[in-house]
Each structure stands twice: as C-alpha cells, then as structure tokens.
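A single protein chain has been omitted from the complex, and every remaining protein chain is retained in its original position.
A and B are the chain letters, set down in written order, and residue numbers restart from 1 in every chain.
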Amino acid sequence: MTTVSMSVNGKTVSGEVEGRTLLVQFLREDLGLTGTHVGCDTSQCGACVVHVNGESVKACTMFAAAADGSEVTTIEGMANDDGSLGILQQAFQDNHGLQCGFCTPGMIMSAADLLKSNPTPSETEIRGWLEGNLCRCTGYHNIVKSIQAAAATMQGQSQAAE
Amino acid sequence: MPKDTGIGASSKRREDIRFLTGKGQYTDDINRPGQTYAYILRSDIAHGVINGIDTGAASAMPGVIRVFTSADMEGLGGVPCGWQVTDKNGDPMKEPMHPILAAGKVRHVGDPIAVVVGETLDQARDAAEKIELDITELPAVMDMASAIQGGAAVHDDVPDNLCFDWEFVAENKDAVDAAIAGAHHVTTLELTNNRLVANPMEPRAAIGEFEPGTGDYTLYTTSQNPHVIRLLMGAFVLSIPEHKLRVVAPDVGGGFGSKIYHYAEEAFVTWAAAQIKRPIKWVADRSEDFISAAQGRDHVTKVELAMDAYGNFLALRCSTLANMGAYLSTFAPCVPTWLHGTLLAGNYKTPVIFTNVKAVFTNTVPVDAYRGAGRPEATYQLERTIDKAAREMGIDPIELRRRNFIQPDQYPYATPVAVEYDTGNYDATMSKAAEMADVAGFQGRKAASAANGKLRGLGIASYIEACGIAPSSLVGALGARAGLFECATVRVNPTGNISVFTGSHSHGQGHETTFAQVVADMVGCPEENVDIVHGDTSKIAFGMGTYGSRSLAVGGAAIVKSMEKIIAKASKIAAHLMEASADDVVFKDGQFSVQGTDKSVAWGDVCLTAYVPHNFPHDQLEPGLEETSFYDPANFTYPAGAYICEVEVDPDTGVVDVQSFVAADDFGNVVNPMIVEGQVHGGLAQGLGQAMMEHAVYDENGQIASGSFMDYAMPRAADFPMFEVDHSCNTPCTHNPLGVKGCGEAGAIGSPPALVNAVVDALAERGVTHIDMPLTPARVWSALNG
Partner (left out) sequence: MYNFDYVKPGSVDEAVAVLSDDEAMPISGGQTLIPTLKARLAMPTQLVDLSGAVPKGIRMDRGGAVFIGGATTHATVAASSDAGAVAGLAGLAAHIGDPQVRNKGTIGGSLANNDPAACYPSAALALGAEIVTNNRTIQADDYFQGMFDTALEEGEIITEIVFPSVHGDSGRGDQTRGRLVSGHYEKFVQPASRFALTGVYVARFSNAVRVAVTGASEGGVFRWTDAEEALTANFSADAVPAAPSADDMIGDIHGTPAYRAHLVQVMTKRAVIACG
C-alpha cells in the first residue's frame, strides 16, 4: 500500500492504495464520489471520464498512484459554487441530453474538455470528439444539441464580459 | 401554442438534477454495512460435462468466506420461465431446468459454475483461480438448422434441441398455401435478424442482504420490474414469501429489455447472504455481461409474399428459426411467437397469413426480448420483402405500400393474426415522412452523389407495433404466467401535495416527470407538488414493470384511475364543506365549486379536511385521501408510423453514410413531446446500430467473437446525422384514459428495414437485392464485389 494525495474538486484528499487501485476505484470507493461510473473494462465507454490536471482522461485507465499530486475534477465538482447547475449541466437538462443518466457524468466531463479547447465547435467536431463516450439512450441527438447550447451560452457570457 | 406545464408540455426532467450532479444512486453506488463481494467463476467453454469441482484450495485462500457450487443449492428451484408456448400439436414447450449454478453440464460460455464470496472482490477473484474444474468438453450446438436434426443436445431431455414448433394461424395454412400457389407474383426473401447485445451503459449488479433478527431479505438489483423479480425469485426459486422479501431497483442505467428478466445472480446473492449472514455484492464487468445478460433477436426466416397483378397482397407465409440460447430466459418463448406472429399483418390488408416458428436451444447465451422484441423481427421481414416486391413488380415502394394500407375508415380492424387495431392513419404518416424527407428531390441528390462516385439510396419502411402490454385475460390465454396490469397508489398528503407510487419503474424514460405532469394536470397544481415513487416493493403496492412501451398506456392509466377516485372522494368532502350535493360539485383548476353558485373550496382545504376531519361526512366517508388502482387494459395499443432513410454508399470501401433519417410516428396523444422525441432518437440509434454495425458473433465452438466493446461495435455520435422526427399525425388510442399508445420501441422497430432498404436501393443498379444485417463496410463491399 502506498499513500496518495491529490486535490479532488478543490479539496485535498489522501488515502492508502494498492498498486492496482484505479483512479476510478479511489474516487468511488475511498472518497465516495460515485458520480464517476464504470461502464466497461476496455476503455471504450467513457462513463468514467474525469479531468486530471485540466485534461479529460478515463479514470478506469489510470492508476490512483499515477494521479498522486494531481488536481482532479469529477462530475461532483461541476456545479456552481451556490450548488446550481453549471452551464453544461443546465444545457443537458434544457435539451434533454440525458435519459438513464449513467453515461452523463462522462459526457459532461468530456464535453467540458472540448469546450475549453474549442469554444465554438461545429456539429461534426462535437460528434467526432465524443468518440470516447458511449450513450445507449439518446441516440446522441440531444447530447450534441446540449453541447451546442452550452457553447452558445458560454460565448454569450464571454462576449458580455468584454 | 405549446403548453408550459401539464399534459402536452415539454417539462424539463426533474430526475436530471441528481444525474447531472453525480448524485444518482445506481446499484453499484450502494454499499451495505459488512458487505462482502461475489466473484463468479464462469464456463470458458460452450458445452461440457462437469465431472468434478474442487474448491478446497480456493476456500483456503485469504479473505475467502465461502465458495459455493450447485451442490450447495439442493432444494432450490431453477430460474423460471414466465411464458409457456403450446406447440402445433397442443403440447407444452420443452422447459429444461435452469439451475442457479451449472449442475451436471455447462451449456454456454459464461454459464456460472461456482461463486467465491470474499472480503474483497480481488480476494474472491484470486481465490476463484484456485478452483479446479474437471470438465469434459462436448461438441457445441451452434447452427439452428442442423441442431434440430439431432446430434449433440444442449439438454439431454431435449434430444432434438427443439423447444417448440409453433404454427400461427394454423387454420389459415391451407388458404395461404393456395393463395401463394395461384398468385400472379410471389416475392421470396431469406433473411437473418442478427443477434444483438442490449448493452445498457450500466452493467448488471445485485446486492443481497439478510436480517437474521427478523428473517427479512432485501435485494438491490438492476431491474426494470422489482415486483416481478420478487414474485419469480421468491415464489419459484428461493421459497421466500413476499412479505419477507424486499426488492429495490434504485436508479437503473438503462435496460432495453435485458433487465426485465430474473437472473441467477439475483437469486444467488439473496440466498447466499442468508447463508453467510452478511450482505453480498455482485457487479458484472462489461465482459461478464456480454456472456451472461440475455441477448436479443437471432432469427433466421424465409418470407413469401403473394400478390395480384396490381400489387395487392394476397397472402404471407413465413417460417422462422428462433434461437433461445442455452436456457429459457423469462419471456423468451413469447418473443418469436405472440410478439412476432401477431404483427405480421403490419399496416396492411393482407387477408391470410401463416407462420411457423421453431424455437431452438443452442450453446449460446440465452436470448430474450430486446427493445421491440418480436415486433422488429416481424417488421423487418415484412418491410424488406415489400421493398423487394416493389422492385420486382416495378411499382414505387411508397405506392405499393399505399395500395395495401388499412384505411382510416376500416377501424377497428381485425387482422388475420388475432389482433384488432383500434385506430391509425398510415397514409398520413407516410405522406408526412415523404414530405419531410423531400422524396421528390431524391433523384437530383442521387445524381449529385453519382457525380462524386457515390451510390445514393432511399429506404422506406412502415411499421406497426402492439404496445401497452397487455390485457391479462388475453395474455393468460396465450401462455403468460402473470397478469399484465399495472398498479398505482395516489396518496394526497394533508397539505395537498401528492405522492404517487407506481409499479412502472423508470430507468431513463422520465416517468418521474411525465407522470407528475399527468397528475398535476388533473389537479390543476404545479408539477413540483407531485412526487413519483417507484422501484421499491416495500413502498409500492404492486407493479408489473416497464417494458413493451407500456408505462404511460398502462401505468399512467392506473394513476389516472386512482386520481379519478381521489377527485370523486374529494368532491364529496367538498360538497360537505359547501353544504351542497356532491352531484353539483365540479372540480377545475384546483377549485371545487358548486355549479350555478359562487361557492367554492380549494383543493388544499379539502385535503386538509380529509386528514383533520373535524367537519367531515363521517357517515359516508373514511378520513384520509389515498387510492390504489389496478388498471388492466382492454387491448394492446398500436403505435405506427413511416420512416425514411437516405444513405450514400462509398463503393470503394462499402461505407454507408446516413445522410438523413426521417421518422413520422403516430403515438396517439403525447404528454411530454421532448421526452417522446428523445425516446425516438434513442430507438433510432439502436435500430440503426443493429442495421449497420452491431452483431453478437459466435464461432463454431461457441466462443463469442464480439465479447467486448473492442469487437462489438456500439453506435457512436459520429455515426448519425440529426434525426428529423414528427408526431403530429396522431390518432388517439380509443381504450385508455390518456389516449396514448407508447413510444419507447418504435425507433428500434422501424429503422432497420428503412436503412437496409436504402442501402439495397443504392446498390440495386449494381445487381444487389439483399444484404443481411449488419451492413458493415466489409459486407457491403463484398456484396458489390461478388
């Protein structure tokens, strides 16, 4: 067992992990952050996507020990400070971008990474970016619309700020 | 003007808040005090005799609490089947024992052999590697056609591997044969409906718990219907009476049929928790679900359609081999029979129809209902064959369908396959779809594609389905071992807010929002004053669950019935308060008033009176305001529609690019258009996934070649364009109080033939007449290159 410590959603946490402990296990089992899901064992589905040092990664394909000293953000860290839904979360509700909700945390985390690097993605770019996120409920239609809507809202806010 | 609340409004989903913030509670998110972990050792061969299982070394491994095999489970029942089909000779289907853990033989890759329960999952898995198996491998029974000729048998007591040989409608057989023999033209098509894996994004999971102090059992499970699991598992497997068994289906990450069934793992964790006196958690990883969760479809069918010179359909004859897999899953026998044969009239006036279905055991994972269940298979046969017929007859495929559509003035319409359609307008949805798809402009687009070296095709499909499953007396006569009503309790609390307890579990469908809209509409209150509770047998009186697009048509109707009782009682209380006759009281927008006067009393005051009954008609009524209803539908509902798919095929690679997809559906009345459209989108993606890429492939030894997401192609966002959906051509259902028909499965039913028809249309100029699904690039390229 080794001790790891990292910042998760802005809070410093630490714990004892085995070498084989995956980041997703540490988040779910040690920290109780069960919003990050496990939907496959071959790194395809993306239900476990979180941000490590600002980049989206699959928490099922990274060891907890490898995240030692990192800044991690999960779905639990995506709401506004007052607890209201963040822009992406709100856009998913407004546009019915989720049904069973299981893929949703990964979708949100992946989309957030996209909008950070590409604030005005085309429909084709959004669909292409979601290559690592599977959804079985929505046919992706409303997920794409949700991300488009979030991008528009963010653009509006940044223009208003200028 | 769209409404902003109640029935007809696209109310935002309340359940989204917890899912969007990571606060959902799926089964794997639940941990019980003292919890242990189960690892299941599964067969890695498809067929074999178990000579011995030595668990000694495994039992001695660190952290192991106990190792279980079938020898420990004597006296327990097998996993039951919930539907009995009677074969053409009047004999019951063959129903071999399905033990919780393999006994005597293993019958498919993934068949559970032993379970290690340990302090941690890793310890349990480490120990499972120490179990010594002595198994003699047998030839795998894989090909259905040869399986029924004898040879190796999956079950020794079913030597020909034939579960049943079913004919429908037997009395029509001669008439169909005669019509085909004398027809102007007969179109024949042999096709395969490819085996699929449902793959909801949440894999299956179960936690069993036993309270020694009270003898109470609790099962948390990924189920679409907790009460059905309680009934099947309690009564038939473990002999636990209902009052000592609680089944909780918390948030469930999609089901699509695969979480209807009672699975061996549920029975195991529940039973074993009492053996070790500690909770046991089991969570499938995805690879495990690929070899243990019920799969879908897998029919091989020959279709013959007889026509006169004008293209009028004279008769339809089908014969199908339906794969059951190694054991009968809960509803497996009804899928290729009553959910399939009864839909073979489609949207058409075909006067006589006959089908023969042989259900076959093979050494594969059990097959059961998957989104659509039998209706996609029927629709695919029909719509592919009609498309081929149109080409052979030189008739436009839309026109050929129109010539045979049942007409609006013919309802109620009794088909020759035992169902009666209540309403519909197939011309209207076809016209709407053709307009949305700009069918008129297709030739121009085809020419443009040709100029780029691409082949463009247009695919048409109509569909009809039987939903709102189903009248209990009817399904009972057809072999169902349960009723198919739904139950709802409406509890009006003292201050007027409302808790609704429904048997319709929600795992993505948005019941918590839609049902609240219905109730709020009836009361005239804000939707947030209504809470919907589902998924726990200790809270809900009873329930038959969510499948067959039945939740609103049956479960919603039960809520309406309870609400009607509530309003009737509340009206009497209001009458008492207003010193009027209950007959004169009307209820509207949250106010009870006496007709022709200015007397009124508010909903909230009446509710409070029901619980603070100081001034109350005690001589007529009991205090309180809570009602339960069991709604049993009078008929199925019949959603129908027209789908048009346009594709561009790259002949160099065989890649199919979906350029547009149009769906014009008739779902009857719509409560939440946003949710209905979302259901269609999802169904389309699953249907197009089946048509384009999904395939559970087994090799000749019974090994699954597509046993993970590395090889089983799941549809991704880039595989589709934006879908165009419409539900404006609606003919309300005539026999349920909401006039709704159901929308959950339509997309998966109508889209496979639309896609395949489009690709065949694109390739027709190159001589291609049919390609079996999935239309992968490799298959399309092979079809083009002989």
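Note that in this section a contact is a pair of C-beta atoms (placed from the backbone, for glycine too) under 8 Å apart; a residue touches a chain by one contact, two chains touch by 3 or more.
Keep in mind it's a predicted model, so treat the numbers as computed, not measured.
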**OP:** Have a look at A:D41, A:E76 or A:D94 and name the one touching the chain we're not showing.
**Re:** A:D41
**OP:** Just name the one of A:V8, A:L31 or A:V49 that touches the chain not displayed here.
**Re:** A:V49
**OP:** Kindly state which of the options B:T495, B:S538 or B:T653 is in contact with the chain not pictured.
**Re:** B:T653
**OP:** Using the touch definition up top, pick the residue from B:L608, B:V697 or B:M722 that touches the left-out chain.
**Re:** B:V697
Subject >> Contact set of chain B toward the excluded chain (per top definition) >> reply: 122, 125-126, 285, 287, 652-654, 693, 695, 697, 705-706, 709-714, 776-778, 781-782, 785
Original post:
Please identify, in ascending order, the residues of chain A that touch the omitted chain?
Top reply: 2, 18-20, 22, 41-44, 46, 49, 55-58, 60-63, 65-66, 110, 113-114, 129, 131-133
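Methods note: only the chains that are shown with their structure count from here on.
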Subject >> Complex contact set, residues of chain A against chain B >> reply: 20, 28, 33-42, 44-45, 47, 74-76, 78-79, 85, 89, 92-94, 96, 98-105, 108, 123-124, 126-128, 130-131, 133-144
Subject >> Of chain B, residues touching chain A in the complex >> reply: 12-13, 15-26, 28-29, 122, 199-203, 251-254, 256, 285-287, 507-510, 674-675, 677-678, 681-686, 708-710, 714-718, 720, 722-723, 747
